[in-house]
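Only one protein chain is missing; all other protein chains are in place.
Per-chain numbering from 1; labels A, B and C assigned in written order.
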Amino acid sequence: MSERAGRNGGGAVLELHDLSVRIPVSGGRWVEAVGGVTLTVGSAEIVGLVGESGCGKSTLGGAIMGLLPGGSRVAGEVLLRGQDLRGLAEEDYRRIRGDDIALVSQDPSASLDPTFPVGAQVAEAIRNHRDVSRRAARERAVELLRVVGIPDPGARYADPPHRFSGGMKQRVVIAAALANDPAVLIADEPTTALDVTIQAQILHLLRDLTVRSGTGVLLITHDLGVVAQVCDRVAVMYAGQVVEQGTVREVFAHPSHPYTRALLESQPAAHHRSGDLPVIPGRVPDLSEPPAGCRFAARCPRAHDRCAAPPPEIRTAGGGRVSCWLHHDTAREAR
Amino acid sequence: MTGLLDVRGVVVTFPAPGAGPRRRRVHALSGVDLSMRRGQTHGLVGESGSGKSTLARCVLGLQRPDEGSVVFDGTEIVGLRGKALREVRRRIQPVFQDPLGSLDPRWTVGRSVRESLDAFGVGSALDRERRVKELLDLVGLSPDHADRHPSQLSGGQRQRVGIAAALASGPDLIVADEPVSALDVSVQAQILNLVSRLRRDLGVAVLFVSHDLGVVEHVSQEVSVMYLGRIVETGSREELFAEPVHPYTRALLDAIPVPEPDARLVHVPLPGDIPSPIDPPRGCRFHPRCSLRVDACSRERPPLRPVTAAHHVACPVALQARSQAGTAPVEH
Amino acid sequence: MNHRLRFVLRRLVLTIPVLLVMSVFIFLIIRLVPGDPVRTMLGFRATPAAVTQVRAQLHLDDPLWAQYRDWIAGVLHGDFGEDFVSKAPLGELLAQRIPVTLELTLLSMILAVVAGVPLGVRAAVGGRWARRLTEGFVVFGVSVPDFWLGIMLVLLFAGTLTWLPPSGYIPFTDDPAGNLQYILLPVLTLAAAETAYIIRTTRGSMLGVLGRPFIVYLRAKGTRERSIVYGHALRNAAAPIATVVGIQFGVLLGGAIVVETLFALPGVGRLIVTAINQRNYPVVQAGLFVVATLFIVVSLITDLVVGFIDPRVSDRGQS
Partner (left out) sequence: MTTTMTVTSGVRRARSAVGALPRSARAGAAILVVLAAVAVLAPLIAPHDPNAIDSARILAAPDLGHPFGSDALGRDVFSRTVFAFRTSLSIVFAAVAVASLVALPLGTLAGYFGGWVDQIISRPLDMLLVLPALLLAISLIAIVGPGSLVAALAIALIYLPILARVQRASALVVSQSGFVEGGRARGWSPLAVIRRHVVPNALGPLLVQAAILAGFAVQIEAALSFLGLGTQPPTPSLGLMLSDGRDVLTQAPWVEIFPGLAIAVVVLAFNLLGDGLRRHLDPQGVVS
């Protein structure tokens, strides 16, 4: 797997091969929340994983962290620097979490233990994986708080989370996540709960720190704008599958998949003048019985008889990949 | 006379949460003016603590201001009671953010849509039923939806029901508080199109409250930007987006993530946290985060001054810089 | 720790009106008895002279506020008046009775917490059997009336097995071992339902906390499961548990009245019941005052504990 589109050299730190997740729902049925995702994240690279609610992007994050709800079944490979994490014993997985792979999740107010001092929550991340004294952990935690931009970190170390603003709390969460210089950071909607000017600060900080430490980031978001701001590459998810991936520049300038195109066009910010926004008719398919062929076909303006069969994955001109029959034709003609 | 709504000097404070001998107050709105014309969509944009939702509640008569006046079509609605209040209510209707929470879970869609018809005793029972079907059709739902419960609908459908319920009494003004922020992008587009169509086809004015400048730009003809309980800039959409003058507006525009290939985040557009509305900064409330700050900013509240006839800004410093430069400092 | 000091002071100040309301309430009890309380106390055949004398002795002819002032002034000096029947000073009587009630209720509370919290945690995080067993115990403990349980314990341990005395009391200072023998059954009786509540509350709040997003985030940091359960979740669950313990102490004080009667323990509860039946109002008043004060003090302590566990509570009311 040598095909990486990231700009920052270094090998792939995280590789997903044909990863599927099935989650049990009531009545003995299963929902295929993630269906055969293949994706890589290189060191110091930020890959955006974008899609609407229910597309499986957060489940994918949970599968990588090994933190899915009980009873979920994962198939395929999750490789961290080449080591398959699937089937790892719980204790071995625990040693990796927070050390080699870290998580920043959506709501900073909900991520922190409300009864613990914020500094102790950063120090805990260190002591979970490093055999250091309390004092050393504390000093390092204060340093980390300073790095993420908490003013007067020594004094604020002992404050409980509720004395911080949302943006400051997310800085603390980032400090704890990056405490052990992880190879991979899963950032699951890290700025969705924040105001837009604060969002810009946090995204800037996140990119700055991870590029510096060489951490690869999988940035899960519903916001294409956020992807454009900080990501190097992007994967677009629809109904549990990645329908298109490539560099941000390529995908945003020349979206290949009809879903990607529709999603970009329905953004009011992109569509400057009044007049109706293009909309996507219909609904997301029921993933307890996913369609056999292309999952977007029922809503696709360019659907065709062939779309009843699973679409092939085609290399695009810009080096990305798209799963759509339309490009099968173009690719064949080009040949 | 084309004025529909005239808000003047509205002040709202709340007791700060918690109890104590000296309870402090949250300064939600600190002297806000706003005018709306008939049949126009006015976007009200701001971040948390800006007071935009409180202003919406004042216009709906759900929040009584401590000071100031809200005049709707020539009638002062602050302090209005009884029949007169009901008549104004008939003409100003809300659409809320959370489409699930804004519908009574025990009621059918039909009953929710009919609620204002029942309240104002419009027509016979049969007339109301017919009107409900018309309204559902108007917002793009089928008549069978009338018998369903909110839990059986998708988020977008629920918001359509919310809009149908707001239209039932034939209002002149709809106050929509973050009507699309709980929705996915593709569903959001449908609701935004519906809102635009209502204005176009029915001539309903809309006060559109949102934190999302992109959405506001799409639906509004006039836009007001709020920061910590005050309006810092207001104007026609064209002028405000083409030539934002207030440093906060400009930072906000810079910070918006735009899904375009070259929209990289190169610098932090605005440092610092939003101060607490319990203890807001003196003078210009934006001054602690402002790059144009001069001494006077921390002392005096800057008034809204015209940039052009259709564009006002509460920043003398930016205004002066602009007039000295002769042209607008367009940067983005 | 300025925040905490201010919290403690504020909470102390807030207790004053509560004590005031309680004392007025209890003071009014005699005065609210329909008709003439003295006639009710003395019976129908009392001579007018005797009635007048008792009225004077209880200061019932003074203005109401003056009566309250004199009474509360006495109470603050430990002078609760006289037992109407035995004429003994109530201060001394209460001094003998209070330790019995305190011993009974505090031992029950300690036993219930020591048993209930670990069992509740097991019920929340343990396997199916741990859950079923504790659930069964909770249902039993909550449903069975405490005095009936006491009677059944007497039937078993005192009647059938004759291991323990059925009733009575020896002060701890006289004979520690004997004291424990006498107090064991009453404590078990009172603690059973209490333990069930504490298990239920602990399990409920543990499950609530373990379902919150920060637990996922702790796992993502690589925190050990044991530290998540006992270090984080239990600490978060502790505030609601402590609150319930405080409220339940009131239930315990009520239960103590019944249990003291049942086991013939010379505590304040039994004193009150006997006094009500004898229409011995000064004793009723003094007894109720003591028990209510105990309750308020324990509520205060639990509130302080909750504030120390959860900084959000102690910060409330300050920015």
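Just so we're on the same page, contacts are C-beta pairs under 8 Å (C-beta built on N, C-alpha and C of every residue); 3 or more make two chains touch, one makes a residue touch a chain.
Here the structure is a predicted model, which means the values were calculated and not measured.
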Which displayed chains the hidden chain touches across the whole complex | B, C
Of C:P165, C:P186, C:G255 or C:P311, which one is in contact with the hidden chain?
-> C:G255
From B:R8, B:R90, B:R128 or B:R197, the answer for touching the chain not displayed is B:R90
Please identify, in ascending order, the residues of subunit B that touch the omitted chain?
-> 60-62, 86, 89-90, 92-94, 96-98, 101-106, 112, 115-116, 119-120, 147, 165, 168-169
Which residues does subunit C use to touch the chain missing from this display?
-> 18, 21-22, 25-26, 29, 32-34, 139, 142-148, 151-152, 154-155, 159, 208, 244, 249-251, 253-255, 257-258, 261-262, 272-273, 276-277, 281, 284, 288, 291-292, 295-296
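By our rule, only the chains that are shown with their structure count from here on.
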Name the chain whose C-alpha centroid is farthest from the C-alpha centroid of subunit A.
-> C
For the subunit A and subunit B complex, residues of the former touching the latter = 52-53, 165, 167-168, 195-201, 203-204, 207, 222-230, 248-250, 252-253, 262-264, 266-272, 274, 276-280, 283
Which residues, counting only subunit A, touch subunit C once they are in their complex?
-> 65, 67, 94-99, 102-103, 105, 107, 110-116, 124-125, 128-129, 160, 162-163, 173, 176-177
In the complex of these two chains, what residues of subunit C are touching subunit A?
-> 212-214, 216-225, 232, 235-236, 239, 309-312, 315
